[in-house]
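With one protein chain removed, the remaining protein chains of the complex are shown where they sit.
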Amino acid sequence: MSDEPSLSIDRRTVLKSGVAVGVIANLPAIADGAEVKVAQPVNVTVNLRINNQTHALTLDTRTSLLDALREQLGMTGTKKGCDHGQCGACTVLVNGRRINSCLTLAIMHDGDQITTIEGVGAPDDLHPMQAAFIEHDAFQCGYCTAGQICSAIGMLKEAADGWPSHVSANLTGGVTLTDAEVSERMSGNICRCAAYPNIVAAIQAVRGGEA
Amino acid sequence: MVNRSPLSPAINPVEENRGGLIGKPMNRVDGPLKVTGRAKYSYEYRGLKDTAYGFIVGAGIGKGRISGIDTSRAEAAPRVLAVLTYQNAPKQAPPHPRENGANRFDRSEPFLFSPDVRYYGEPVALVIAETYEAARHAAGLVEVRYVKDAQAKFDLAASQSQAYKPKGVNAGMKTDTAEGDFDGAFAAAPVKIDVTYHLPHEHNMPMEPHATQAVWDGDQLTLYSGQQIAATAHSSIAKTLQIPPERVRVVTPFIGGGFGSKVPLHAQAVLAALGAKVVRRPVKVAQTRPQMFANTNHRPECLQRMRLGATKDGVLTAIAHDVWSQTTPFDEFIEQTAAFSRVMYAAPNRAHRHWGVILDLPSSDIMRAPGEEPGSVAQECAMDELAVALDMDPIELRIKNEPKDDPETHLPFSSRSLVECYREGARRFGWSTRPKRPATLRDGRWLVGYGVASAMFPTYMRPSAAAVRVNADGTAVVKMDMTDIGTGSYTVLTQVAAESLGLAPEKVTVELGDSKLPKSSGSGGSFGAASAGSATLLACEHVRAQIAQLATKDRRSPLAGADAATIALRDGHVVAGDKSEPLSAVLSRLAPAGVEGKGEHQGAQQPAKYSSHVFGAQFAEVGVDIDSGEIRVRRMLGVFGSGRILNPKTARSQLIGGMIMGIGAGLTEESIVDPRDGSFVNHDLAEYHVPVNADVPQIDAICLEEQEPYANPLGIKGLGEVGIVGVAAALANAVYNATGIRVRKFPITLDKVLGGLPDTGST
Partner (left out) sequence: MMPFTYERALDASSAAKAAAQPGTKYIAGGTNLLDLMKLEIEKPAHLVDITRLPLRQIEATGDGVRIGSQVPNSDLAAHPLIRERYPVLAKALLAGASGQLRNKASTGGNLLQRTRCYYFYDAEKPCNKREPGSGCAALQGFNRIHAILGASDSCIAVHPSDMAVALTALDASIETLLPDGSKRTLPIGDLYRLPGDTPHIETTLKPGELITAVVLPAPPAGNQTYRKVRDRASYAFALVSVAAIVRVDAGRVRDARIAMGGVAHKPWRAVEAEKTLRGKPASMASFAAAAQAALRSAKGHGGNDFKIPLAQRVLTRTLADVAGIEGAA
């Protein structure tokens, strides 16, 4: 049904639902030995545009954008912390917006502009946000850091566009990025080392043009 | 050759600090790698096509036995390479004995070795497939039948009456200590507190899930695995697989947090190694976030009865701290929770005792400040309750009971700045403005309260070795199997080495996290910087001594004939008095291949002559929403006496990080056991509430000037853990001050204060 040239499905069998469902482990008995059809993986090809480079990939439809980056492309800067949208470590920018790459399918993103931490800056060519994170010690173990930085970049754009937040005093009066505003807007990125105050400081420094 | 045993070098460049690198707020040297995503963590090694993916299948019952297991459908699933169960897994060593040996992290840890299920979520199979997607799906196709053990026990309070006395508690501490006559003194005390606090299970939950890649090259195994202590992980996997240690290498240069939970060798590491052996190719296994609740560390639920007896003017006469905490039938871990109260306050009559309660849960284990964190809750909340009973300022009560020496060992304290921490903190925090009566300060719909509590953590040292090479071009490389779990090891070791060698930090490279390097303390127990740093200092001294010999004996050097003992390395030069020669010149001429030094610190002096701990004071201001009972932290300040600070920037981050984890312990974190099957109910990050950015208020941590002359040659005291200690108590005390409601069951969630709040219509 798809007319997109970059997206072709090489196996079109629509599988019947309920096939080969794992037996719930605490049910009293194993299902009898009747022959059960095992669902076959489906591969599709997709062109992903990541950090201004196009990658043609053949992917299992089940592949999350996160796993495509990490396991297919070896771009491991984007991290898997929970795989369920509960931590933010996998945050990337898609068409300039921050999203959780664990909760989206790679095949849904052909044609999108995807920016990962590798595209934000390099050790010898740091983005101001990256430099500010170093200067303000806005990380410890470093595992949530890529997600924090991508999220911070996306967040500043949202604020610049005048988007209010949960803690905004009013919805229509424009955005003043107080520390409380930054904290609320960055709350989708968990840092168990709890560098939060330093993350806020780093973002404020970038916003203020200090970094 | 190795620079052994001197606890301090002849020349201590850290003391002299001529380069000013010690105490400098240097940026993290690994920062550029981390902020650009270039730092590689365990799951991120090796080729893309070659590595197979393992996915763990966890037991769906609490305790019992596998009565049938059918892997045929999983094996038949597309792209599946193998399914391992107890029936076909390669042979491993039997599990370690229940009781701890000398080091509970250096022991066999087999998985898939028996049809017995010890706890809910224990691995019962490992599915290995060509892709992650295939492995995950096939894991659901493994069919397991169980017979449940009807006698299984999951509930701490219900099993408290069957508690037992362990032979010892964690960190080699005594189960019970006592002095004087507690019962008599308590009975006679004019003012008494007798209360019980109930603390929940908590999980470490580092951001990087526990992950391992295993690669066999013939009979050589390399494990890329986030491990806080490479050496024990190395030894532990060798013991488990029954192979000589020299055939194993553990690589762990970057670790996405641990807080204790990456000290043990966990299931995914063993299973990756087994899986890779079976499929004859590299295998990587990461625990899912829910799996981590069953198969990594958790701090055990505990009940703590705290009794304090005091005179009417607030002098403690009796302290008893009795603790019951969860452990398991297969692994004894008894958190040293009563150890906190052993050290804090003077009282001639005292008892500090532990009991274990055996439950069929995953083994409890170390989590940031094991013992001290939960112990501080009981002691420091009880002190607040006593201050209320005495109508006394809680800070003054603590100062009044400041001991003159260690109340347990009666050794002198090597340094103790608790009183100074309280005084300085009170001044900075504005303690004098606190509401003197509870529930009297309002800010809109918020009830506002202040609380304080003491923090303490012992200063441990572990044996540590380091190798330092100085090259003829004036660069240096420091090597050891030390780890950096976010603590800043790379950075502070760079500072110590650069200062000791008289080099710019940019000239020094620190290589860590590989078991083939000299064996260090690793990271845990806040001993890393002190232990590995001391070894680095000694290795640098060894380098200096060799260079001094070379230079003073070479007639071509302006330093010829100088006393080698006085030779210093400074600003890239070899220096004696007013004579000097560039280091690179000396080395190019006399040691073109460079000079290598080795250092080894033996760990703490035995027997100890001093009692050495970090002390601190935690200040908190909370708001309690008068309508909903929602509790939010408004301000926090921690003040600590921690000896010399190597790097104030990373030190502050460590302390603040600990304090924020303490917010979780106080207000939000609780792993709930379903008493019907022993599973952790809220096993993900949506429902296990670690603090998020918006939970963190204005917060600061400061370290007072403090001399620590004895603990180690660096004069430092570790501060990775002390930041969390006392926070939950300070918050609980602040909630009391805000509302007049004393909550003794943690965490303090809104439902626990709601019933005590005034009518919403009338206030």
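All chains are identified by letter, namely A and B, in their written order; residue positions are counted from 1 within each chain.
One rule holds for everything that comes next: contacts are C-beta pairs under 8 Å (C-beta built on N, C-alpha and C of every residue); 3 or more make two chains touch, one makes a residue touch a chain.
This is a predicted model, so every value here is computed, not measured.
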Tell me which of A:77, A:119, A:154 or A:197 is the one touching the absent chain. A:154
Quick one: say which of B:13, B:37 or B:60 touches the chain that got left out. B:60
Have a look at A:42, A:57 or A:122 and name the one touching the chain we're not showing. A:42
Sites on chain A contacted by the missing partner chain, in the whole complex: 1-4, 7, 9, 11-22, 24-26, 39-42, 44, 60-62, 64, 83-85, 88, 91, 97-100, 102-105, 107-108, 151, 154-155, 158, 161-166, 168, 171-172, 183-190
Name, in rising order, the residues on chain B that touch the hidden chain in the full complex. 60, 78, 133, 136-137, 140, 290, 445, 627-630, 632, 667-668, 672, 674, 676, 679, 681-684, 686-687, 689, 691-695, 749-751, 754-755, 757, 760-763
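Just so it is clear, only the chains that are shown with their structure count from here on.
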For the complex, give me every residue of chain A touching chain B. 20-26, 29-31, 36, 38-41, 60, 62-63, 67, 70-72, 74-84, 86-87, 89, 116-118, 120-124, 126, 130-131, 133-135, 137, 139-146, 149, 167, 180, 182-184, 186-200
Within their complex, state which residues of chain B touch chain A. 27-28, 30-41, 43-44, 48, 59-61, 68, 70, 73, 76-79, 131-134, 137, 139-146, 205-209, 254-259, 286, 288-289, 485-488, 649-650, 652-654, 656-661, 684-686, 690-694, 696, 699
